[in-house]
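One chain of protein is taken out of this complex; the other chains stay put.
Letters A and B name the chains as they come in the text, with residue numbers starting at 1 for each one.
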Amino acid sequence: MEGGWPLLGPLQWVRYVKKQVKVKVGRNEEVRGWLFTVDPVSASMVLVDFMESEGTLVQVVMGHAVEEVQVLKEPDRKIADRLQSMFLPPRTSILDP
Amino acid sequence: SLSTSAASESDADELQKEQQARSVLRENFLRCLLSAASKNVQFNMYEKVKMEAKFGACDIDVLNFQVSDLHTPIGVQKEALIRSQDVISFTFEI
Partner (left out) sequence: VSRRSTAAPPCERPGERRVAEMKKLYGKDAAKILAMEAAMQLTFDRNCDLKQPKYWPVIPLKL
């Protein structure tokens, strides 16, 4: 994808969700992470990075700053599960089937 | 006719799929923003400005971020609003 990220729309954005992506932002900057979601209002991307020892790094990239999105990797089962349960209130993540 | 009703059926199907996708994406985004409340957030702004602040809230159109203890390049501002158009990205840990 090159240019026009905010114009893609929900059905296109979901195709990138849960994949590891490389995003070109602003001028010559680049961020990487697993795409958790895309805000349909602002086209902002939420990328997460599961760090070795401690917590999880969350990066929100504003939709207007996105220059290019490239898919790097598909998630394995473990990553997909972690992404699925992110930000859920504790009781929901335990009780949901 | 048969063909037009089939077409309108698949249009309705497509619309429903899009609504469903939009709902999931939006709900997850709102949850993410809610989880940022009271956390230390690093803002990566245009013009190479980097700042740290305690995240408060955001309006639903994602135009403004309300933060506290904003460490600007020229000192600390106790209570501040940041325009999302000035922001490239922001980062926090959970």
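Going forward, a contact is a pair of C-beta atoms (placed from the backbone, for glycine too) under 8 Å apart; a residue touches a chain by one contact, two chains touch by 3 or more.
Everything numeric in this text was worked out from a predicted model, so none of it was measured.
Under the touch definition stated at the start, the shown chains contacted by the missing one in the entire complex are B.
Residues of chain B that touch the chain left out of view are 15-16, 19-20, 22-23, 26-27, 30, 33-34, 37, 45-47, 49, 56-60, 64, 66-68, 70, 72, 77, 79-83, 85-86.
Keep this in mind: only the chains that are shown with their structure count from here on.
Each chain gets one centre point, the mean of its Cα atoms, and the points for chain A and chain B are 12 Å apart. Against chain B, in their complex, chain A makes its touches with residues 9-11, 13-14, 17, 25-26, 29, 31, 36-42, 44, 46, 54-62, 64-65, 86-88. Contact residues on chain B toward chain A in their complex (touch as defined above): 17-18, 21-22, 24-26, 28-29, 31-32, 34-36, 46, 60-62, 84-85, 87-94.
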